[in-house]
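Complex shown without one protein chain; remaining protein chains in place.
This part shows chain A:
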Amino acid sequence: MSKSITTRILSFLFAFLLVSMFAFAQDDGTTQGNGTTDNTTQTGGAAGGLSDNADVIAKGEELFNGNCKQCHAVNAKVVGPALAKVYERRNIPWLINFIKYPQKTIESGDAYAVALYKQYNQFMPNHDFLKDDEIVAILSWVKKETDNPTVAKTPPTGEPGTPQNPTESNSGLLVGIVVALATLLVVVLAVLAMLGSVLTKYLAKEKALSEADRAILEQKVEWGKILTSRGFVGIVSFVFVALVLKVATEALVTIGVQQGYAPDQPIPFSHKLHAGQYEIDCKYCHHTVEKSKHASIPGPYVCMNCHNAIKTTSPNMDLIYKAVENDEPIQWVRVHNLPDLAYFNHAQHVKVAGLDCTNCHGNIKEMEVVQQVSLLTMGWCIDCHRKTEVNAKGNGYYDNLLEMHSKYSKQPMKVENIGGLECSKCHY
């Protein structure tokens, strides 16, 4: 009898351990945070002049940071002239025209433009993609900055709005519960064992026991037999097979997953320096990200926009010059690789969904060498499509969908609600 009790207890323990092990395993993969950052600084309204509407100015600042900041500052000469009071030096139509078509304006023989060109000896690139009201917004912000400069922001310590990791604390709780239960079990086991031995000792003192009972009492737990028993062998082999299967499945699932992949690049370009320290907007270099499926790696033509004025010589710059001279493009190593069977479009995610680059690419600003942060597996894509709300506000495409969704559901409209989990959204 005690043999069967012991076997039962043992098997129960095994089973419990096994179950809890798999429970842990399932939790591991789900710790992807979704932090979004809000960099917009709220500023007071500007007075008079172009526009003092806070919205316009905020838009102007955003546009300035995206398009102008690389070469211009308000109160300092960078690559191009300082912009303070530029709206007083020239009238607005002239400025709009010049900003859109600088080279054309200079070539048309405009005296002021020619003088500027002589002073700086280089053309500003065309900005004909900016609309007139966008340029006015930029100028409004410049005016605001001229009149009422924003006090230099203290550089954000660490990542602004560090993503909270609720699942982490969750799993901590779980570990606690499991540990507590295990301890409880051990205590119960110990108590049972103690009870057993006490009872055995008590019975051993009892004289009036039948032969059969005595035989049972004197029966020794034969550990060797247990070890070779079918039940034990069965359980052990089950556990072994289960473990091997788990490891194998996990290994197979990770084939082709390159999380953490950080290859050396032909030129050790530092995103930490450019995007982090100098705060160059991602979209300045990866400028097709809002138009195309590709975020496109910039060619030397983009580097030279700044580097013909800043740090014009360095061993790494020489590599760029060499590429241009030899007409041999720089062979950057692709960090983020999706299989050919999956269609991914940057414009959809960045322009339409309004997602921040860091959502998938991690904190690039801190990376000396870029590495793949996300899993880039289908499960990872789907997970995000389940969680993420559609950026539908103000987009005429979604108006009817939003209206209908809000009628039938109190939950926000997620990507999965509008077919974001369907096969042929990504596979065709």
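One rule holds for everything that comes next: contacts are C-beta pairs under 8 Å (C-beta built on N, C-alpha and C of every residue); 3 or more make two chains touch, one makes a residue touch a chain; residues count from 1.
Operating definition for what follows: contacts and distances are computed from a predicted model.
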What name does the UniProt record list for the absent chain among "Lysine 5,6-aminomutase subunit alpha", "(Fe-S)-binding protein", "Quinol:cytochrome c oxidoreductase iron-sulfur protein" or "Molybdenum transport system permease"? "Quinol:cytochrome c oxidoreductase iron-sulfur protein"
Among A:P263, A:G379 or A:P412, residue touching the chain not depicted: A:P263
For the chain that's not shown, point to the residue among A:G60, A:G80, A:P102 or A:P300 touching it. A:P300
Which is it among A:L227, A:L273 or A:V333 that touches the chain not included here? A:V333
Residue positions on chain A contacting the omitted chain are 255-256, 258, 261, 263, 288, 290-294, 296-301, 323-324, 327-334, 337, 339-341, 343, 345, 347-348, 351-352, 394-398, 400-401, 403-404, 407, 418-419, 422-425, 427-428
